[in-house]
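Worksheet: the structure to be examined is printed underneath.
Left out: one protein chain. Kept in place: all the others.
Order of writing sets the labels: A and B. Residues in every chain begin at 1.
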Amino acid sequence: MNKTPTPRTQVSHRVRRFLRRTLAVSRKEVAHVSRDPMTLYVALGLPVVLLLIFGYGISFDLDRSPLAVVDYDRTPVSRNLRESLTSSGEFLLAATPDSADDVDSWFRKNEVSSALVIPPGFAANLAAARSAPLQILLDGSDGSKAGGVMGTMSALLRNWAAGIAGPAAASPIEARVTLLYNPGLKSSIFFVPGLMAFILAIAGVLLTALTVAREEEQGNLEQLFATPVGRLDVVLGKLLPYLAMGIVQALLVLAVGAVAFDLPLAGSPFLLAAGTLLFLVAVLSQGLFISVIAHSQQVATQIGALSSLLPSLLLSGFLFPVERMPMPLQVIASIFPSRYFVTFLRGVLLKGSGFSVLWPNLLAMAVFSVLVLAIATKRFRRRVA
Amino acid sequence: MESTPIAVVSGLKHHFGATLALNGMSFEVGPGQLYGLVGPDGAGKTTTVRALAGLLEANEGTVRIDGLDPLEPGSGVRERLGYMPQRYGLYRDLSVDENLQFFGDLFCLDRKTFNQRRERLLGITRLAAFGDRRADALSGGMYKKLALACALLHQPSLLLLDEPTNGVDPVSRGELWDLLADFMSQGMAILVTTSYMDEAARCSMVGLAFRGRLVLEGRPADLVAGFSDVVLRVEPASPEGMEALESALVQAGDVVEAVTPLGSGLRIVVQGGEADRVAADLEAAGANVRRLTPGFEDLFLSRAAREPGGEAT
Partner (left out) sequence: MSDAIIQCRNLGRSFGDFHAVRDVSFEVPQGEIFGYLGANGAGKSTTIRILCGLLAPTTGTALVAGFDVAKDPEAVKRHIGYMSQKFSLYTDLTVAENLDFFGGAYGLSGRRLRDSIDKVIEEVGLQDHRRAMTSSLPGGRQQRVALANALLHDPRILFLDEPTAGVDPAARREFLSLVRRRVATGVTVFLTTHYLDEAEYCRRVGLMVAGHLAVLGTPAELKAAHAPGEIRILHGNSALLGAAVRPLPGVHAVQSLGGGIRVRVDATHLPAVLSAARNVAPSLQVEVAEPTLDDVFLAVVQGGLG
């Protein structure tokens, strides 16, 4: 620098140096990852494996669930109801006892897992537009299975009722609202958005949680901090390669979802890309923050796994609806970006909702990212203990 | 050496919890000086170096490099500083070339300058043939030389080396010290810490550190010349003569400050004025007595013993 720098060249000089250092950190990070097959496996293999396991494993779809029907009504209407339940393949008509008292023995022999009792006068009640109660008996010994049977049957009953009496007819049984946007009753489609949030959260947090902690553990940070490299250089330089990897992951998960589970994209692909990018930045920031506070790879892995797995699995709406949780859990759930991303994905993928509906979710993820990244940079002390 | 000092450490005090790591550490390192901060583990050497590298804010005292505070971000102090930590600071899964490139980028060296310096440093460290080798596949001595090259890429005016020879075999140790002597004669200011007392002789200036401060400072030759005690090698005429020798030593009493085994005999440190008398007594007890050059360990122990609570163990 022979010339006296003007303020302007000084600024551009500083920006150039900042970029140079950030890219140097990024390039180094890419070299680390490319030399560590475990990282690549976690990044690219794990999402696909998880998606396939969960996608097929968590299916709540029923396949030929044995059903007993006790028909006291014995009218064409009641026969029609019985057939419509069993024709779809979800239920198999396993027994037709004459009396509800006999149902119990079928359950005990484990030969049926549900029973429908159609009372006398059912058809007459329907025809008169009166309330037409039905009785459903479930094997409560397997709670989740019973829930699945219950959900499926009530949906089938609603459909049937609508077909017979028109949409205005009162439903005999309360139907679950959540099945509304999944007309084929395929639970896997409904789970893919949740799974995607789950996978990206785990992989994103775990990958970055290790990076700073590893450098601290191996003594690299001590060397690094004696150079002119800035905290932001390191933080951004580390974020960029993992962001690129996260984008590949997201595309991979969407592709597998589309091929294996017929995942639709009802909304705008640009909105989908923007939301996914925001979520990636959010989880990577979370990982970086953990890495900065953890000081060792072991602690970083534990905090990383807990803080990504639990919220995205249990508090995101993936498995259990957040709205039905107790208040304190709802508050905790609202901290983590997973729940916003799940809502966002369901909106953009399944319902085709637009920005005007989904923006609060995007805003929440952006706020989370900025806050966490700021705290991480601030806590990233250029000191050694 | 009357030139302006590059590194100034004055009155550093620092605690880690209840442990007093630094207790008034002060010294200066000038250009063309190879300053050895010599002392046992726990003397505060690493803490001092970290304070100079801007990695630690001491509770009390000041540190300046070219008049700049290493803790001040953006003061340009880091561009003047080369640091080689005691722990492995390089990236083990990166190659020799990749490590050099990374640190060259952090210091924003342009391509031409970088290539020139890289060639030169790989040449003098004799690592040119190992550019593609991963750092974790280098021997201990080669690794240290690579770390040295990385710390020198930006041509710092002050080089900080924390225990560079620890765990390095004697051949590589010799090579490292020869390199440092070269840099020193080119005008660089170098601060080296070591727990090998005998390495003090390799420095142009020595500070003996004990319990967080210096107990002795000076040019190595002056320090040895100023040592008033006398070191003797005492060998019994036959192995059976050892007992007579030991009882003679016990009789000599407090004037004998240290007794250590040496081969089949003993090495003893005697107070200067009493040396001739003790030697005569031991010879009378049938021993073969020879005078040895005192080492820095003798100096250190003699000084440390005079410190309050100085019996180190």
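Methods note: a contact is a pair of C-beta atoms (placed from the backbone, for glycine too) under 8 Å apart; a residue touches a chain by one contact, two chains touch by 3 or more.
What you are looking at is a predicted structure, and each value in this text was computed from that prediction instead of being measured.
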- Note: the excluded chain touches shown chains B
- Would you indicate which residue among B:Asn59, B:Ser185 or B:Ser247 is in contact with the undisplayed chain? B:Ser185
- Decide which residue listed in B:Gly11, B:Pro40, B:Gly61 or B:Gly286 touches the omitted chain of the complex. B:Pro40
- Query: Of the residues B:Gly82, B:Gly104, B:Pro156 or B:Pro220, which one touches the chain left out of the display?
  - Reply: B:Pro220
- Item | Sole contact to the chain not displayed, among B:Gly17, B:Gly74 or B:Pro170 | B:Pro170
- Message: Just to verify: which one of B:Ala7, B:Met197 or B:Leu232 makes contact with the chain not shown?
- Response: B:Met197
- For chain B, residues touching the missing partner are 34, 36, 40-42, 139-140, 167, 169-172, 174, 177-178, 180-182, 184-185, 195-198, 201-206, 219-221, 242, 258-264, 267, 292-293, 295, 297, 300-301, 304-305, 311-313
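FYI, only the chains that are shown with their structure count from here on.
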- If you average the Cα atoms of chain A and of chain B to get two centres, how far apart are those centres in Å? 58
- Item | Touch list for chain B against partner chain A, complex | 16, 50, 53-57, 73, 78-79, 81, 83-85, 87-94, 98, 102-103, 105-108, 147, 150, 160
- chain A residues within the chain B interface of the complex: 16-17, 20-21, 23-24, 27-28, 31-32, 35-36, 218-220, 222-230, 382-385
